[in-house]
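My questions will all concern the structure given below.
One protein chain is absent from this view; the other protein chains keep their places.
The chains carry the letters A and B, assigned in the order they are written, with residues numbered from 1 in each.
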Amino acid sequence: MQWETVIGLEIHAQLATKSKIFSGASTAFGAEPNTQACNVDLGLPGVLPVLNRNVVKMAVKFGAAIDAELGRRSVFARKNYFYPDLPKGYQISQFELPIVGKGHVEIVLEDDETKTVGVTRAHLEEDAGKSLHEDFHGMTGIDLNRAGTPLLEIVSEPDMRSAKEAVAYARKIHQVVQYLGICDGNMQEGSFRVDANVSVRPMGQEAFGTRAELKNINSFRFLERAINFEVERQIDVVESGGEVVQETRLYDANKDETRSMRSKEEANDYRYFPDPDLLPVELDDQFIESVASDMPELPDAKRHRFSSEYGLSAYDSEVLTSSRALADYFEAAAKVGGDAKVAANWVMGELSGALNKEGLDITQSPVSAEQLGGMLQRIADNAISGKIAKQVFEAMWAGEGSADEVIEAKGLKQITDSGAIEKIVDDVIAANPDQVENYRSAEEKKRGKMLGFFVGQVMKASQGKANPQQVNKLLRRILHLRGRGRRHQRW
Amino acid sequence: MYSKSIAQLSAGLGAGEFSSVELTKAYLERIKAHNGELNAYVTVSEQAAMEAAEAADARIRAGNGTALTGVPIAHKDIFCTNGIKTTCGSRMLDNFIAPYDATVVSRFKEAGAVLLGKTNMDEFAMGSSNETSFFGPVRNPWDRQSVPGGSSGGSAAAVASGLCVAATGTDTGGSIRQPAALCGIAGLKPTYGRVSRYGMIAFASSLDQSGPMTRSAEDAAAMLQVMAGFDQRDSTSAQEPVPDYAASLNDDLQGLIIGLPKEYFDEGLDSGVAASVEAAINEYRQLGAEVVEISLPNTGLAVPAYYVVAPAECSSNLARFDGVRYGHRCDAPGDLEDLYKCSRAEGFGAEVKRRIMIGTYALSAGYYDAYYLKAQQIRHLVSDDFAKAFEQVDVIMGPTAPSTAFGLGEKADDPVSMYLSDIYTIAVNLAGLPGMSIPVEPVAGKPVGLQIIGNYFQEAKLLNVAHRYQQATSWHQTFPADYE
């Protein structure tokens, strides 16, 4: 039988605020346990929540970016359940009236086709703390620093039909929240968490199959693998006469498999009701307009601008706008360097290669956009060649200063003085009489290739500093001129 | 000295007739002498009180005193007091020393009031007789075999017997007004949002409101002046300006229109109480008020709706008491579930458990619409009744409670009959309106309360109406025989 996969994603994006959603405690990552949990976060008796303005602003930005209907009146509700990392015994979330309603994003698939994926809703909620399972005399330790960190939960429609589509959608949302500056997108630290609802159904069937919810996925690569594993597993279950159970399954990256959570299979009854400590959030036109006027350029618009403004290929524009940080880096480097195409080549080539090798992202680059731009300037004004530039780049990467400093310190300035180059050329010609002879007796169409030998020798003798265009020109002139001259002399 | 008003004490302190240290000592002595038989205080913070009194005397000498500086008061043990035990009448918080101050507590500290201690209360404010307290029942100073009412029974008994000048209380369904009525003092529940709820341990968040419990309306005005006002730590705190409550106390009542809801004078009302309330109404006629009959047709639905809304919110509010970060934790729990279930079963008393259970049920899948949503709809109807009435009248009057103080143990085994003793007060909480109870003529030696209900943020009007009655009568100056 032919099976069709149906996937919907629930993404939790941690909002990049200074303070928590309902308290004035810091949200900074990595503090000592419970040092960023104030009385509100701890759920001490008598404390009350007060909503952070920035959280509302960020949610509205996201809504505007995915062309969503905004909830002009949204309501916070309590989701009641007991868990040690949930201090109040309920999570403040949004249930019936979320702040962001129906919206959509476009994803680009491998065959260059685009597809629209619906976003059902996005709502605000508070994060829970963390349970630390390393052994405290057989007990679990609870750290509530993360409790109360603002989250935007983005729920998609079950519109995706393959793991690749799911990854493309997740990447798109990741790109959007980073562009908006509302989430740092760090999947390792849990700032961007993806849960996948996966089901299969016979091709052509309208009703959805029973779904499993996959959790504990902390990279896009694992998202693809987890879904693929789960699809195979569900097809196996159904084809061998079984039934898929609705459950939560954890993805185990080491074993590359999903497994059922061991916790008791009790039906959760969250007893949602409007939180009486908070009032309805109303978005007026003024608030929405102030947010709209503060929207950054979004990925699609930036991509089109890169192609038209800098004359970059569609592919280059796509790559360079994949993250806002990368796009900003490129633009800064191009502005200083002057030539956007050369800048694009360096950013996507040498720089990306070096970052990949060291596992860094663009924000961690040891070479700043200004440094790279400075180096591009020296290429443009012929102070260094492209080849020497690679040396300069390596030195800048190693922290040896700006391009000019490196060029100066290492004496890498290109030799453009024609007298000096002519002397090296003469030496090379004098030292290689056989090759000169061969060249001169060769047919015109073979000479091009043979010239390379002399260029190489000259560059070597100049330690790469001779201007290659000048070297080429000179070699051709001298080899040809003198060749003819000598023939005249001989004959 | 124990019959002096806040204004009189403040004047005496300012004139150097006595010091706050002397005053505070005298009250601490009196507490020592009488708290054993009344059980009004759970904690007496003697040392902190003496330090506060000394600081108050210095402040008065420096000429920086306020109306409350140096005046000994008590807080209901529902308010978090930094460094002082805050039990909420529960075993769950038997050893809980609050690590921060409630806004109400900070405001009284800033005003220079002297905190004598924390008063007993029904566990988590759930009760109408003070019998659900883990620390034992409070006794009514007028008849120690009777209940003082609840849940602010400790505050009511302390004020009535002169164990403090004034006290704070909280009112979710009548918990200030009903004990005030049963103990013969004044109790004011302000408009929802008028006083900050920050640091006040929540029972039902959309109904809870704290207010003053005093001998006179004049004292209540002085207390409310300190308590009322916007607090940025409470999202439900109103940004409404706070008037000078003392300024309008003596306003003339000529032309005041009083509405008497016919539903408040039905067969459930004790005939003695009814006669006493009617006598008080007649006094208002003498003062120039016009009295009209009105109807609040959904009154009978208020108690049923309340016993859905309040338990629903409490079931969620009390989930934080799980034995993990503070409060009672059972011995040697076998596993996590055990920790939760045993700590909570041991920490909470029977009435609290009942309400948590009812609330959990009302919110659970399949019952939410029939119970919770229905109750919120009725809340709307109840609120509309009042809105209509206030198009016609300035204040609404009636009995605060259907009877005088009942005997200890009389209703303890019958939750439903206990719930019905709040029948005249509950609707006011559902609507969020201000309500006040003042003592009128007692029946067979037991106090009776007249309830005065006003429109939103009309506390000044209530205080004015109450004060004019107290100027014309002396019921509020009568002490129980054993505490004269």
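Everything below uses one rule, namely that a contact is a pair of C-beta atoms (placed from the backbone, for glycine too) under 8 Å apart; a residue touches a chain by one contact, two chains touch by 3 or more.
Operating definition for what follows: contacts and distances are computed from a predicted model.
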item: Listed names "Peptide ABC transporter permease", "Phosphate-binding protein", "Tryptophan synthase beta chain" or "Aspartyl/glutamyl-tRNA(Asn/Gln) amidotransferase subunit C", with the criterion being the UniProt name of the chain not displayed; value: "Aspartyl/glutamyl-tRNA(Asn/Gln) amidotransferase subunit C"
item: Displayed partners of the chain not shown (whole complex); value: A, B
item: Sole residue of B:247, B:275 or B:357 that reaches the chain not shown, by the stated touch rule; value: B:357
item: From A:278, A:291, A:396 or A:412, residue that would touch the chain that is not displayed; value: A:278
item: Interface residues of chain B (partner: the chain not displayed); value: 95-97, 99, 192-193, 206-207, 232, 235-236, 238-239, 298, 300-301, 303-305, 307-308, 315, 319, 322-327, 329, 333-342, 344-345, 348, 353-354, 356-358, 360-362, 364, 371, 373-381, 383, 415-416, 419, 430-433, 456
item: Interface with the undisplayed chain - residues on chain A; value: 17-19, 23-26, 32-39, 42, 44, 50-56, 76, 82, 84, 131-133, 136, 138-144, 250, 261-263, 269, 271, 274, 276, 278-282
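Note that only the chains that are shown with their structure count from here on.
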item: Chain B-touching residues of chain A, taken from the complex the two chains share; value: 39, 42-51, 78, 80, 82, 84, 87-90, 142, 269, 271-273, 276-279
item: Residues of chain B touching chain A in the complex; value: 79-80, 86, 88, 93, 96, 98-100, 102, 197-202, 204-206, 232-236, 312-313, 315-316, 318-322, 324-326, 336, 340, 360, 363-365, 368, 372
